[in-house]
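Every protein chain except one is present and positioned as in the full complex.
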Amino acid sequence: MTTVPIGASESPFVVRLDAFSGPLDLLLHLIREQEIDIADIPIATIADQFLEAINELGLNEAADYLEMAAQLLRIKIQLLLPRPFDEEGWEDPRAELVRRLLEYEQIREVASWLVEQVSQQGDRFPRGWLPELPERPPRPLHLTVEDLLLAVEQVIEAMPEPVLHRVVPRPLDVEGATTRIRALFASRDEVNLWEILGDGPTISDILSSLLALLELAKIGFLHLAQHQPFGSLVINRATADPTA
Amino acid sequence: MQPLTRLLEAALFAAAHPLTLADLARLAPEASRAELVQAVNELREHYEQGEHGIELLSLADGFQVVTRPRFAEAIAEAQLVQRPRKPSRAALETLAVIAYRQPVSRAEIEEIRGVNVEGMLRSLHERGIIEVVGRAEGLGRPLLYGTTSLFLELVGLGSQDELPRLEELEVALRPPTEQGEFGEP
Partner (left out) sequence: MQPLTRLLEAALFAAAHPLTLADLARLAPEASRAELVQAVNELREHYEQGEHGIELLSLADGFQVVTRPRFAEAIAEAQLVQRPRKPSRAALETLAVIAYRQPVSRAEIEEIRGVNVEGMLRSLHERGIIEVVGRAEGLGRPLLYGTTSLFLELVGLGSQDELPRLEELEVALRPPTEQGEFGEP
């Protein structure tokens, strides 16, 4: 998407890294700097300048800026589409962007005012040192239900992985599979693998069953046989079962 | 100074943070509201007329004694005070949105500022500058944020009403309602 050659043009604006608090700030800067009529933004030009700017600023990895870049390109394309003959029903694709820009510009102005306020207030020092009081009770707590709810969400978000994982996928259950296999052999002497696995086995069912079979074969409870390559596995009850 | 004013001064010194009228009423339960207000004014005027190095400020829905700005540099120069870190511009933009739109959800703030503010909200909340004031109706019932009295303290306002009225701003919001307003591309 970086179709704009880096440094190919003389930028009409001087930009500094971290000088912008977001994509809207950068966009407004481009518009105001060039005294562009906000009601009639030349989207194609501005979109190119925006892309160039985020490239130069090294902002092209910031999702917020890329999202705005994509939006500008979308508007650019919409403006290229043929319009209906009567322009009655035509909606300027820039309208929503202009609304957001104006709204943001207002917030930006309030923020500038707050910067001034904070700076003035920073020159008024509160009392800096309080002598130790004889006995100091614990400070009263300020606690709200809302804070508690926020905390609940944070707990859920931060829950350690193992807790989340243990609920969903079943771990290998060799013991359960062993019990199941022993039960199948209670009434019969030969069983095939599919009967052991049952309907719709999961990966962990299959692995658990195979491990159980191997374990049972090892202790001599059953024999495993495959009469031809790729043939089905025949599982026989061992005649002399030491564990029986 | 009358006795109530003296008590008030002692309390404002001891607390080192803004005290509301409710706080002062707890301090002097027998005094009427009018008497408390009068005592506050007496103290304020005393600091004015006596040309003190300190002043009484209406701050964050309360009152606080602070040093006069003109002494800030000398005091900071002598390294007697560690100046607090100023909030970033991005933080103040976020606070501006919250101050004017509260109660406001994270999604609304992000729509207006055009950036992700998750980490910012968390940090402002942890510092007590904003608080969760409720939950919106609708999908996911998102948390709604508002500013606290600490915000007023930070930006040196007596109350929420002292924020500039949006109509007074240079950039008055002109909602682009009429589509005809926009020229041709």
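The chains carry the letters A and B, assigned in the order they are written, with residues numbered from 1 in each.
One rule holds in what follows: a residue touches a chain if its C-beta (ideal position, glycine included) is under 8 Å from a C-beta of that chain, and two chains touch if they have at least 3 such contacts.
Predicted model only: the values in this text are computed from it and were never measured.
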Identified contact with the non-displayed chain, of A:A63, A:L80, A:A151 or A:L214: A:A151
Chain not shown, touching residues in chain A: 125-131, 133, 136-145, 147-156, 158-160, 163, 166-167, 170-176
Contacts of chain B with the absent chain, listed as residue ranges: 1, 5-11, 13-17, 19, 23, 26-28, 46, 50-54, 65, 67-68, 71, 74-75, 77-82, 126, 128
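Note that in this section only the chains that are shown with their structure count from here on.
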Gap in Å, rounded to a whole number, between the CA centres of chain B and chain A: 34
